[in-house]
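All protein chains but one are shown in place.
Coming up: chain A.
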Amino acid sequence: MNRRRWVAVFGAFALTTVAITYVMGLWVTPPDVFQGNLVRLIYVHPAVAWVAYLAYGVTSLSSIAYLWKKTRNYKWDLLAASSTEVGVVFTALTLITGSIWGRPTWGVWWTWDARLTTTALLLVLYLGYLALRRVTEDREQRAKRGAVAALIAFIDVPIVHQSVVWWKTLHQSATVFNADLNPKIHGEMAWTLLLGFLSFTAVYLWMVIKRYEIAKAEMAAEEQGIEEAIRERVGSL
């Protein structure tokens, strides 16, 4: 099988695991003793939040790889930008799903506690990164500025994760990645939660691979476009 076929098969696999997570989450798992059916959001919300962390982690590593002279290559810059775009989508999903859960559970769509505030900050920081990339047409300048901005924005990721520990928040503390790494959730609910993490991670990988391929094609088209413009004006070189 060629590379394209592999990516398509992997995409189908990722979407199938998401479908299984939905069936497990909506029908197979039991309601919670306190939250009732509202608990079903836990199969989606922490998983998409984790993917956002993961995406920004990949952005940071790619940015370091670009900045480090030994590994400098525009491909790292394209990967960083691709991963950020997917990360922004998942950060927005985190805020939206959290808000939908917050309204019936807490009683409000939004509140300015430390977890929500730092997560909103995370979304805006990386939107800023994407906007900054468009300010200059110079490829090297764009890659350098972007890499530095991405590393600055990443400072917020551990702050988001620790916000529920460092400050008093309305948001609950971590169920899975808590201090003793002892998940406070059991049985089928725990398995479905794990499946949610795996399936959304697979979707992330698929989206990044696709986005990265598009970014590479765009760069190639841009180079070709420049050559054609020159040819059109001064004749073939």
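Assorted remarks:
Simple rule for what comes next: a contact is a pair of C-beta atoms (placed from the backbone, for glycine too) under 8 Å apart; a residue touches a chain by one contact, two chains touch by 3 or more; residues count from 1.
Quick note on the criterion: contacts and distances are computed from a predicted model.
A chain of the complex is left out here; the name its UniProt entry carries, from "GvpL/GvpF family gas vesicle protein", "Carbohydrate ABC transporter membrane protein 2, CUT1 family", "Aspartyl/glutamyl-tRNA(Asn/Gln) amidotransferase subunit C" or "Cytochrome c-type biogenesis protein CcmE", is "Cytochrome c-type biogenesis protein CcmE".
Contact with the chain not shown here comes from a single listed residue; of A:F10, A:Y74, A:W167 or A:W191, that residue is A:W167. Only one of the listed residues, A:Q35, A:Q162 or A:T201, touches the absent chain: A:Q35.
Residues of chain A that touch the chain left out of view are 27-39, 42, 104-108, 111-114, 116-118, 120-121, 124-125, 127-128, 131-132, 134-137, 167-170, 172-175, 178, 184-189, 229, 232-235.
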